[in-house]
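Just one protein chain is left out here, and the rest sit where they should.
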Amino acid sequence: MIVPLAHVLVLAVILFCLGLICTLVWRSNVIMMLIGIEIMLNAAMLVFVGGACHWGTADGQVFALMIMAMTSAEVSLALALVVYLHRRRNTVDTDEFRELQDQ
Amino acid sequence: METYLFYILAVVTVIGTILAITEKHPVHAIVHLVTSFFSLAAIFFLLAAPLIAMFEVIIYAGAVMVLFMFVIMMLDPGRTDQAGRPGLRQWLLPAILGVIILVSIGVLAAGYVTAPHTSSAITVREFAVTLFRKYGVAIEIISMQLLFAVVGALYLGRRRAP
Amino acid sequence: MKLYLELIILLPLLGGISNALLGGRLFSRRSSEFVACAVIWGSCAAALTAAYSYRSPEVVEIATWLSDFDFKAPLTLYLDPLSLSLCLMITFVCGLIHLYAVGYMRDDHCYVRFFALLNLFVAAMLTLVLAENLPLLYLGWEGVGFCSYALIGFWYSDPKNATAGRKAFIVTRIGDIGLGIAIVWMFELFGTESITRLNQMGNLLPVGIVTALGLLMLLAAMGKSAQVPLMVWLPDAMAGPTPVSAQIHAATMVTAGVYLLMRMFPLIGSSTTVSAAIAITGALTAFYGATCAVAQRDLKRILAFSTISQIGYMMLGVGSGAITAATFHLLVHAFFKALLFLGAGCVITTLHHEQDIFRMGGLRHKLPGTYWPFLAGALCLAGLPLTGGFFSKDGILSAVWRTGGMLYGGLYLVGLMTAFITAVYTMRMLLVVFGGPSTPLSHQAVDGADLTENKDKRMVSGVGPLPRIMEWPLIPLALLGLGGGLLNLPEYLGGGLLHSFLAPLTGHEPTLPHATELLLQGSAAIVALAGTATAWLRYGGQRRSLRLSEAQQPARGLQAFLREGWRVDQLYDLLFVRPYVRLATLLWQRVDEGCIDDNLDRTSTQLGRFGNMLGGLGQGRVSLSLTGMAIAAALMIAWLAWMTA
Amino acid sequence: MTATDLFIALPIILLAVGALVTLLVGAITRTTNIGIVIALAATLGAAFWLMQSPPTLPAPTLGLSAGGLSRLFGVFFCLLAAGVLCLSVAYNRERGISGEEYPSVLLFTTFGMLALASATNLLTLFLGLEAMSFGFYILVAIDLQRGVSGETGLKYLLPGALSTAFLAFGIALLYTVSGTLSLHELMQFTLTSGTPDPIALAGWGCLLAGLAFKLSLAPAHLWTPDVYQGAPAPVVAFLSGGSKAATILFLLLLLPQAVDVSALRIPLCALSLFSMMIGNCAALRQNHVRRLMAYSSIAQMGYVVLALLSGKSGGYQAAAFYAIAYGTISLAAFGAITVIERNGGGETLDDYRGVGSRQPFAAGVLALSLFALAGIPPTAGFTGKFLIFSAAIRSGEITLAVTGILLTAVSVYYYLRVVVALYFNHADNTEDTQPRSIPTAPEYAVLIAAATTILILGLWPGKLIELLSRA
Partner (left out) sequence: MNTSLLLTSLVFLPLAGGFLLLFMGGRAQTAKITALAIALLEAALACSTWFCQGAIPSAGAPAGFFLYEDFPWIEQLGIRYILGMDGISLLLVILATVVTVIAMLVSWRSITEKITLHYLLLLAMESGIIGVFLSLDLFLFYLFWELMLIPMFFLIGIWGHGRNIYSAVKFFLYTLVGSLLMLLAIIALYLIHGAQSGMYSFSLAALLGTHFSPATGLWLYAAFLLAFAVKFPIVPLHTWLPDAHTDAPTAGSVILAGLLLKTGAYGLIRFGYPLFPEAARTLTPLLIGLAVTGIIYASWIAFAQKDMKRLVAYSSVGHMGFVALGIAVWTPVALSGALLQMLNHGLTTTALFALVGMLDERAHTRQIEDYGGLWGKIPLFSVFFVLFAMASAGLPGLNNFVGEFLVLTGSFKAAHLATILAFIGVILPLVYTVRLIQELIFQKERRTLPLSDLTLREMSVLAFLALCDIYIGMHPAPLLDILKQPVALLTGGVP
């Protein structure tokens, strides 16, 4: 372990929060929201990798890999949806989609 | 040496990310993000996970980001700026929430002292054994999921009569 | 004895029930009437047999009624001189009135209801009189109340009649609160409801409690016997058919209050406060009734106020501890007041239900068969010497005198004054109704339209002559009224029959020296005569027509005040009735619906609004959905990190 | 891989193979129903296998087990899926949802649930949950004929992805602290470590936030009504019954093992309270039946959290019972809604007027399930609530229990509103224009089965309680 685990964690938390902020802030652009989620997941991966490094077990790395795979699946579906929505409404602003709400 | 490298990379990652999320043009944001992911991959490498580092570069910085890029290009080549960057006020609440989480976990994490664990380096072989022996079903699940991502994307993307 | 007692009550009851169930369908009119009268006379015969075989007070248990743990109130009857004499009086007078009613109701097609209720009334009244325990007495008490209510409102289609019935029922029921509380209280105190046993236990209690019990019962008596301040119902009760007025509101039911007090006197009489209260109530009522009677112009209302007044005398008697005198007056009053009412009924029937005395006149010649008995009754009422009324009233007055003291002295004076007024209004009535030339009834409204309203909606089929059956019941009553004095002659004339008969009950009542007695009687006689004279001076001969023309003007001042019964009705209306009605609506709309219900509704509405607000939080924006999750996460993480660490 | 492993994995494999075969068959022939038939066969087969196979030891190489709870829930998920499939036949035909994607994605979703149910480690657990969610991302948006479908998908996908991030991060923190992903080892770690580690607790915070989304707990509930409104009715039945049950199962597998629940008491209390309050109140004046049901489900999940936080005093059994009960009720309710909407009825309360006489059967089942949701005996809902409140009182959560029960009373109001619309309000002229329509045989079967289960769980819940307490 080259640095204390705590430092890895702090970095991960910073990334995580940045990702969260990105997701919350960019309501006008669904693509940026997805990017934010990617950042958060990367942060999670960082924690896993750090943990794996700390404990010397490969489980964390496996988990990180799985997250990666899962994310790409998710992103592809999400982007397909974005394309679909854009085709219908010609916008990527999520707040434009408000047909479903309490009357 | 490696330690310094870690901190440098960490700073690069964070700065890259900050630039990415504040950038108003998505294409630029992607570029910043790729930078950030590259340095993250390097950190993975430093943390004894070369395989993950490779995947990070290949899948994330490569495939996923390119996918994003494609979509951005496809949807909105000319009017990317129109949506505009969110105003300051919109930043407020997310920032507060982010800071709360950051400070909470960050402070805990900073004070987190662990007994130095005598860890041996994780070899690719070990990784593979863990992956296939221990988490056999996981691969099954994730492969199904990838398959259905394709199915779903196809379903959504299929052009149908209005 | 058990059989006789059972028969006394059961016969009228069965008569009433069979008339109610079968009358109009199975029974012809004649048989209906026959049954109604026969059962009463049968009951009378049973009472006579019972009297004949009566040796000593007797308790007869017929069946269980209420019985729960230590609480027992069986159907038990008690025959003692008091109840026996009342029984005899009731069955006899009611029998006559029933006969009279056959004539009176001959044109009414609702006769079934009438006779059924009349019979039921007699049954209930006899139950009241014969009851050995208080709940049973209460049963009769309420039973007569109900029958009275139903009979006052007999001609129901006129709202006024129905209202009068309602008023009677409710006002008497107010008094019943007292009786009810007294009953349960006595059970708590003595663990029994038996009248005989209760009467033996009066001295076991502190005077305060006895006083309270006595006052409660006085309250009941006030309601039932139309005493001040609960007397307002009786004048209105005259809305019923005249036989009803005669039977219920003159002879029997209204004296139930007096009867109750006499019945319970051994218990409550030990408290001087109670006695005084009873006496004061009686004297006040007597005076009140008499003054009101003077100003009335409705024949039946005069009689009603006079009834109030006479019952006041009885109460005065009870209050002075003179049970015998009170009983005596009760009996004699029953005779002559029934007689007067029946006579009045004859008059009214003849005059097409005209009740305004100032539109009558000269009936002396037209209705001799009515006139003479009526005269006898009036003499009794006025207390002219040697009539039954004279002796009985004098008995009470001398008892008051005998009690002595400031209070009773004053009461004596009041009684005497009342006797004077009584003579005045009695003679006024007699002179105005029967005296003077015979005037053709004018049907143009003279003054108060209310008087003509009483001409009710029954079909009056011609003026036909008065049926014989309506006139001859007057004769025995007149005889009894006039000769009633023989029942209880003063001591100096050899002592009273009733006095000795009631002696086991009342114990030895002290008597006055003969000279004093004579003096008192003399003064009473003088007062009565003076009253008669006053009346003659005002209404006799030529002056009668003067008064008649005066009566064309609406009443004013004192006269109006008296005619409206001291305006007590209006007062009560203002004090109780209107606030009650108002508050009922107020409670309903402001409290029940306005406060409790509306608040609940409002709460639910608010909750719904709040919910809508909560539901609107999302605004359909996915970004807010994400923010929500982030908030949850941030707060939870912060809590877990900081609070538990 | 031994024979035991195969036995344990067989249901999952069956479902996976079913999904693939459905896809293949769909590619070859365009007959719609064949896919559904295959899917039905797969689910029923898996359920059958789970029911009859003997309980076995966990299979270490696969990260799967076949314990009591897993099998019970596995059967439940399979049957639920089968029910939803039956409901979908006529509905999809009418709505023009054709193609092999629907049955195969549904199978995939069930596959995810089953994987979750039998997981022995956090990775499988996580991936199972994600696979399930992933399936739902597609399913909720599957009716592309409707304009709002895409929006529905977006509204489920974005928060879903965010919750995934939270979950992943939370699990990562747990892993960092304990160094293991295996549930069994995690439990031992928790037992030995004594006081909960702050970082682990922070991880739990992340986990709870992520799960709050899946359970639609306030304040992460905002997606629920929108998605319930936009998605096809049978999918909502599955979403409401299945995904909630799966998430509860996730918590049930994790909570007792990984953490001392008392440390999480306040956050759980808050989640429970907010959910009960917001769900019940927001539904009060809701006119859209599905949105109303969505708010109702938010509230119901609040009760489940109440059970979870009093887990040690029988709350886990109560939560498990409630998960199954609620799933069944959801199936019945949304099954009935499916039938009603399919037959040309609208989605608002006004459109439900007079349905009681037009479609007595569906209305009857809907009314029954509404009463069950309201917790009126003798229904599964009552037994569930009874168990939950017993657990809550036993663990001393009196205030929360009283609040909960009062809010239940509030909730009755909106359930009754639906019943009122069904039976009391006579539609003015729709009586003539809309003929009485008859549910199809599969719909009948599902509704009858669900209604019977609701009543049986209300009257004789002993068997299930016993199974749960043994598991």
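First chain written, first letter: the chains are A, B, C and D, and each begins at residue 1.
We adopt the following convention: a residue touches a chain if its C-beta (ideal position, glycine included) is under 8 Å from a C-beta of that chain, and two chains touch if they have at least 3 such contacts.
Fair warning: this is a prediction, and the values are worked out from it, not measured in the lab.
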Task: Among the chains presented, those that the missing one touches - done: C, D
Task: Option from C:Arg29, C:Arg106, C:Arg173 or C:His353 whose C-beta touches the chain left out - done: C:Arg173
Open item on the list: Can you say which of C:Leu204, C:Ile596, C:Met613 or C:Met643 touches the chain missing from this structure?
Closed with: C:Ile596
- [ ] Have a look at C:Pro135, C:Pro266 or C:Gly415 and name the one touching the chain we're not showing.
- [x] C:Pro135
Open item on the list: Suppose we count only contacts with the excluded chain; which residues of subunit D make the list?
Closed with: 357, 371, 375-378, 382, 386, 389-390, 393-394, 401-402, 405-406, 408-409, 412-413, 416-417, 419-420, 423-425, 460-462, 465-466, 469
TODO: Pick out the residues on subunit C that sit against the missing chain.
DONE: 20, 63-71, 135, 138-139, 141-143, 146, 149-150, 153, 156-159, 161-163, 165-166, 169-170, 173-174, 176-177, 180-181, 183-185, 187-188, 580-581, 583-585, 587-589, 592-593, 596-597, 600
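As a convention for this text, only the chains that are shown with their structure count from here on.
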Open item on the list: When I count C-beta pairs in contact, which pair ends up with more: A-D or B-C?
Closed with: A-D
Task: Centre-to-centre distance between subunit C and subunit B (centres being mean Cα positions), rounded to whole Å - done: 102
Task: Approximate Å spacing (C-alpha centroids) for the pair subunit C, subunit D - done: 77
- [ ] Indicate the whole-number Å distance between the mean C-alpha point of subunit A and the mean C-alpha point of subunit B.
- [x] 6
Open item on the list: Can you pull out the residues of subunit A that are in contact with at least two other chains?
Closed with: 5, 9, 16, 19-20, 23-24, 27, 33-34, 45, 50, 54-55, 57, 59, 62, 66, 70, 73-74, 77, 81, 84, 94, 97, 99-102
Open item on the list: Among all residues of subunit D, which ones touch two or more of the remaining chains?
Closed with: 123, 127, 130, 134, 137-138, 141, 144, 150, 153-155, 158, 162, 166, 173, 179, 198-199, 202, 225-226, 282, 286, 291
- [ ] Between the chains shown, work out who touches whom and classify the graph as line, ring, star, complete or other.
- [x] complete
Task: Residue ranges of subunit B touching subunit D (in the complex, touch as defined) - done: 104-105, 108-109, 112, 117, 133-138, 140-142, 144-145, 147-149, 151-152, 155-156, 160
TODO: Report the residues of subunit B in contact with subunit C in the complex, numbered from low to high.
DONE: 93-94, 97, 100-101, 104-105, 107-108
TODO: Would you pull the subunit D residues touching subunit A in the complex into a rising list?
DONE: 122-123, 126-127, 130, 134, 137-138, 141, 144, 147-148, 150-155, 157-158, 161-162, 164-166, 168-169, 171-173, 175-176, 179-181, 199, 225-227, 229-230, 282, 286-288, 291
